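I have a structure here, written as structure tokens, and I will follow up with some questions on it.
Only a single protein chain was left out; the remaining protein chains are all shown in position.
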């Protein structure tokens, strides 16, 4: 606890995700006064043709 | 806001998803009196061997 | 199948939700060629002080 | 109803998932006094480089 | 890991939930060969007027 899910458009590199996990863990620990060992982060890559915005598939925008 | 997640069995075509995004956005805007620009839709394809129903994997039914 | 989750800011009336369920079910059935009996919809009310946008709590915007 | 989502690290075999669906359905039916026909289970495989723990990507641990 | 979310209609007692956590943890450990200490379960109570089935709010059925 806490458990964080990050839904993001496909295409982020492993380095960007590495940095995200590090930085978000820091942010959560600082804000909620918890230890990194209890912070879990799940990243979900969203394909462009599985994401809709303004009534359109993102792949069509 | 609002954010809509649609979990569906794998196999829907891009055209079906295109129509879904259009129609669901309309439905949400009409019901909740919001603009299409604030409606976000995430589609999640569920593999048959990752979906359980009546105690069985769907791929075994 | 399919299973739809709608995350929306707190405050929508029961009538609006009634209309949403009706209209979204229609939209999903039409787009994915499925029967209403297999469409499940979950609505999640999001409190203003549990929703963050542009780095701020929505209740502070 | 009920709807169960199981997020697990990638790599579980189809047999393990078959057993999971069977056993978890039994557990839910026994605890909540419901019939297997209303229990739905979604399994989500989590890639090692999409899962963060202790501030690190799991693939780096 | 694994992380289990159970969405269920409001009204289950604390005893039923206690039994659910115990039984589902057992089922997951047995199926996936993991230790209870790494199994996390989140229960989400769904209000009848926030749940739609067959195009209707459950509270209207």
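Descriptive notes on the structure:
Note that the chains are named A, B, C, D and E in the order they appear, and that numbering of residues resets to 1 at the start of each chain.
Here is the rule we go by: contacts are C-beta pairs under 8 Å (C-beta built on N, C-alpha and C of every residue); 3 or more make two chains touch, one makes a residue touch a chain.
The structure presented is a predicted model; accordingly, all values stated were derived computationally and were not measured.
The chain not displayed here makes contact, within the full complex, with A, B, C, E. In the full complex, chain A touches the hidden chain at residues 1-9, 12, 16-17, 19-20, 23-24, 26-28, 30-33, 46, 51. Those residues of chain B that touch the chain absent from the view are 3, 40, 42.
Within chain E, the residues in touch with the undisplayed chain are 14, 17-18, 20-22, 24-26, 36-37, 39-45.
Here is the rule we go by: only the chains that are shown with their structure count from here on.
Looking at chain B and chain D, the chains that touch each of them are A, C. Matching the C-alpha atoms of chain A with those of chain D calls for a turn of 120 degrees, to the nearest 5.
Chain pair B-D has a twin interface among A-D, C-D or B-C; that twin, with over half of the contact pairs alike by residue number, is A-D.
In this structure chain D contacts its sequence twin chain E using mostly the same residue numbers, the overlap exceeding half. Across the assembly, chain B contributes 7, 17, 20, 24, 26, 46, 51 as residues in contact with two or more other chains.
Taken as a contact graph, the chains fit none of the simple arrangements: neither line, ring, star nor complete graph.
You'll find the chains touch as A-B, A-D, A-E, B-C, B-D, C-D, C-E, D-E.
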